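All protein chains but one are shown at their positions in the complex.
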Amino acid sequence: MPRAVAELLHREQAAPGHYLLQLRCPEIAADAKPGQFVHLRLSEGLEPLLRRPFSIMRTEPREERIWLLVQVVGSGTGLIATHDEGTVYDLLGPLGRGWRLPRANETALLVAGGVGVAPLIFLADALSVSDLGVYVRSLFGAATNEALVCWTEFAGRCNEFTTATEDGSAGEQGLVTEVLARELERGDADRVYACGPPGMLVEVARLCAEYDVPCQVSMEQWMACGVGACLGCAVPSAKGPQEYVRVCTEGPVFDTTEIAWDRMRP
Amino acid sequence: MPRAVAELLHREQAAPGHYLLQLRCPEIAADAKPGQFVHLRLSEGLEPLLRRPFSIMRTEPREERIWLLVQVVGSGTGLIATHDEGTVYDLLGPLGRGWRLPRANETALLVAGGVGVAPLIFLADALSVSDLGVYVRSLFGAATNEALVCWTEFAGRCNEFTTATEDGSAGEQGLVTEVLARELERGDADRVYACGPPGMLVEVARLCAEYDVPCQVSMEQWMACGVGACLGCAVPSAKGPQEYVRVCTEGPVFDTTEIAWDRMRP
Amino acid sequence: MSAMEPDLSVELAGLKLANPVMSASGTFGYGTEYAPYLDCSRLGAIVTKAVTLEARAGNPPPRVRETPAGMLNSIGLQNPGVEAFIAEKLPPLREFGVPIIVNISGQRIEDFVRLAERLSQADGVSALEVNISCPNVEHEGMFFGTDPELTARLVAAIAETSAAPVIVKLSPNVTDIVEMSVAAQQAGADALSLINTLLGMSIDVEARRPHLGNVTGGLSGPAIRPVAVRMVYEVAQEVDLPLIGMGGIMTARDALEFILVGATAVGVGTANFVEPASTVRVIDGLAEYCRRHGVPRVADLVGALEGT
Partner (left out) sequence: MSAMEPDLSVELAGLKLANPVMSASGTFGYGTEYAPYLDCSRLGAIVTKAVTLEARAGNPPPRVRETPAGMLNSIGLQNPGVEAFIAEKLPPLREFGVPIIVNISGQRIEDFVRLAERLSQADGVSALEVNISCPNVEHEGMFFGTDPELTARLVAAIAETSAAPVIVKLSPNVTDIVEMSVAAQQAGADALSLINTLLGMSIDVEARRPHLGNVTGGLSGPAIRPVAVRMVYEVAQEVDLPLIGMGGIMTARDALEFILVGATAVGVGTANFVEPASTVRVIDGLAEYCRRHGVPRVADLVGALEGT
């Protein structure tokens, strides 16, 4: 049953305003696939009322542990700083459809923006232990050096790794999508995997369409149920001018061709 | 300004479901008079939304400390168990009109029911250090032995002390008002001070009227503002068939003759 | 079950329910989505998401947003249409073995009549719940549910056609909910559901735009419970029909508020998103309350408010 309680074993600040959570949760540690998420209840009361979705950043099935990376952006995530080790969370998961893995011996280009790195770390981890022989090249962008959160965890699982920051405080100065454009131009990526802020994903999708490289993205949308029942997490589908898909069920990982990018809210 | 922040120095369970809180709060420790209360914000969020009123149980002006005795009855008081030492509360106080002290050399009969003991401990404390020469005789009733919360703190400040429990597990078996009736019959109480559940106060008021002994009671009513602005904490006033008084401002301590007991909600 | 076990069954519009707790329309999908999280066969009834004649795409995202002790939604009437519903959604729903109540919506009276015709005869449909909180395209978009005459005409037309009991789901966005209830009763409704969501809106002040893609949405959750309880109370005083109360029910205590003011059954909506097993927890909590208070049948609690 995709439902579990998870004990907070360890919480650490991964960067200002970002927490890395290590949870004991045998069921999810055993079952989760890269790109899936959990739907976490952050309070037993009404504040916040709804669960909050978070990508799974890593699993350690033998140790029965999972890792989440949470950026504090509002009232719900703000509570995490007050939760002591030993806190027991009620969570649903693993939920959603994760990344479709590359074929053997392909070169996969992973593009992460900020906290969007979480599901890509899980992907890189899975690829690094798989026998697919995939070459993993990753690009990680953020506003500043500090916001390149968990970059060592990410870098350590990739064959090649490049960072970009908007203020130039680490790696190249500029947007990660500018680096991506160059990489695609170079032409040796077989497929792209991306997660990050909405604006970045729009640009990644546009570039991959331009260079005709298959691309998957992990999307975000406000959720209520997380299990496909409320139809709250809709994003515009490429299936038709009025169609929608659910991030929680058909996603969060989509092929960029599944999404009607022109109908995304700016 | 009747407004303060107070640091929780120490919290202990005084009885099952009852907490004794020691707070550092120099302003209130210096100013509070027996029978006054504080209006405490139990959460920075919306749950609970409103402040909660609690009688001051003791002050230690030199140590800049105040003591509260809180019974867990709902969502707000339920939070107290989760507050660690070092928690900083925002509180308004001291608020309201406290006990009017007896005259010199009178015999004061203090009647407490359960957690209603708190403002009477403060009164007994003030009388024990005053030079009024008042003889303090106290009756303390509760359902069970365990619910005679803080009885040693109370007893230690009285000249004479009697307990009653409904189940007979401590002191006399029966209601504290039955003991009160006997005491009034004996006739050596000059005035009565009472705090406890509404039913008890009704009976205390009736008995004191019957025996014509002046009596003050500390009343409870749901409050919003605590400062006299919302008119939410009304109780029926004896001034007229339609009149009300505010517990937070004209009370919480009233002369039983100020209240229209027949119009109290049963 | 011991002899002292309270009887939770209730009767409502001719349906015999094992207990008074249903899912609220639109918050429980078509039943199957929540099947991994609870034993759906324990529910008193399952109420489906709204079904319309043709497939509907729904509103532009974002569609949900949390508000203090509540949430706004502007799902719109996204659904696969009545034929796909019958072919694909109804068969698995029937498997739960509990009464299925199909929530229906439309833009003209004729739509509702055709839905009632088709659905009330479909295998496994126990009753229809008519969502009248929707605009009527024939009357300049006036909401069916805000005009007593329009409500009466709509309900009469459905009641005439439907082979199954007709439950009318009222909108709270009205001056006088009793007037609407009386209109529905006189037009032949078998029961009333109340309340649907309150119309609301919230703003992202940094971006200076509404949170919802559709600008306004429906407010649900604990925040609205006091309004919902008041409306059930008012209607229960004036109308003889059985009532299904809903609006912010999270626990058995909340459900009891509705039952005590006169609801025969209750719907659990937003709470499912918070805790998928909310419905069964409410059921268990009602049994516990009955035991604790020595109430033999939950039906004895309906309208059992004291001293009002």
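Letters A, B and C name the chains as they come in the text, with residue numbers starting at 1 for each one.
By definition in this document, a residue touches a chain if its C-beta (ideal position, glycine included) is under 8 Å from a C-beta of that chain, and two chains touch if they have at least 3 such contacts.
Computed from a prediction, not measured in an experiment: that's the story for all the values here.
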Contact with the hidden chain (one of B:Asn145, B:Gln221 or B:Thr257): B:Gln221
Considering the complete complex, of C:Gly44, C:Pro68, C:Pro165 or C:Gly267, the missing chain is touched by C:Pro68
Where B:Glu7, B:Asp31 or B:Glu47 are the choices, the one touching the absent chain is B:Glu47
By the contact definition given up top, give the residues of chain C that touch the hidden chain. 67-70, 72, 146, 173-176, 198-203, 205, 207-210, 215-216, 219, 221-227, 229-230, 233, 248, 253, 256-257, 260-261, 289, 304-308
Missing-partner contacts on chain B, residue numbers: 1-3, 41, 46-51, 90, 92, 221-236, 240, 242-244, 263, 265
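Basically, only the chains that are shown with their structure count from here on.
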Report back the single chain whose CA centre is most distant from the CA centre of chain B. A
Just how far, in Å, is the C-alpha centre of chain C from the one of chain A? 36
Check each residue of chain C and list the ones that touch at least two other chains. 68-69
Could you pull out the residues of chain B that touch at least 2 other chains? 46-47
